[in-house]
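Shown here: the complex without one of its protein chains, the others still in place.
And then chain A:
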Amino acid sequence: MAAKRKTPVKSRNPDLIRGVGKYSRSKMYHKRGLWAIKAKHGGVFPRHDPQPKAPSAAEKPSKFYPADDVKKPLLNKRKPKPTKLRASITPGTVLILLAGRFMGKRVVFLKQLASGLLLVTGPFKINGVPLRRVNQSYVIATSTKVDISGVNLEKFDDKYFAKEVEKKKKKGEGEFFEAEKEDKKKLPEDKKEDQKAVDTSLIKSIEGVPDLKAYLAARFSLKSGMKPHELAF
């Protein structure tokens, strides 16, 4: 095949009406420059002989045919879109966690990860919430913001939070009866360092605002008379 053009060819023969072009065959011959191509190749159109095909491997008849016809599933070309972040959630926003171990805790939002989950930290010293991923749906965004400019978040992504793969142990009979539980896995030191690195500058900016530290240390709960649909967060 001839080399592809960079822009698609616009027809040199405008339509007078659908099916009828403005220029006749002889005029179009001249417009397309076929006379020039012929002249270049000595009065003859250039021919491209079909290239010899590479010999394809001989196909063996298959040994197995399924008894019933198996239907092929329909082709699915859907690509999920990246999770949209609510406009009320910006880096530094104080969020209220609504579910899970830290239900009710007020927490600082750091950034949205590639998986769509929100990266969040207590800070740990203030309310015990470590660097953690949280789903946007289980969160209330308040209008309180914390200054987050001094924090470097480059190294945190979804891979950082992946579970460590345990090596499978071959089970022997004796081990069934032994207490096989190891003691609780300790947090690796570098994760503790990461937590401290993120939290120190955060805590400084938090202590700059009066009462903010106590606010983040306290848990949120609905009291008598509070109507969530009438509350402003």
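The criterion applied here is as follows: contacts are C-beta pairs under 8 Å (C-beta built on N, C-alpha and C of every residue); 3 or more make two chains touch, one makes a residue touch a chain; residues count from 1.
Convention: contacts and distances are computed from a predicted model.
Peer 1: What is the missing chain called in its UniProt entry, if the choices are "Autophagy-related protein 13", "Large ribosomal subunit protein eL14 domain-containing protein", "Cytochrome c oxidase subunit 1" or "tRNA pseudouridine synthase Pus10"?
Peer 2: "Large ribosomal subunit protein eL14 domain-containing protein"
Peer 1: Can you say which of A:Thr7, A:Ser26, A:Ser143 or A:Ser224 touches the chain missing from this structure?
Peer 2: That would be A:Ser143, which touches the missing chain.
Peer 1: Taking the full complex into account, find the residue in A:Met28, A:Ile96 or A:Leu117 that is in contact with the omitted chain.
Peer 2: Candidates A:Met28, A:Ile96 or A:Leu117; residue touching the omitted chain: A:Ile96.
Peer 1: If you put the missing chain back, which residues of chain A would it touch?
Peer 2: Listed in rising order, the touching residues are 94, 96, 106, 142-144, 211-212, 214-215, 218, 220, 230-233.
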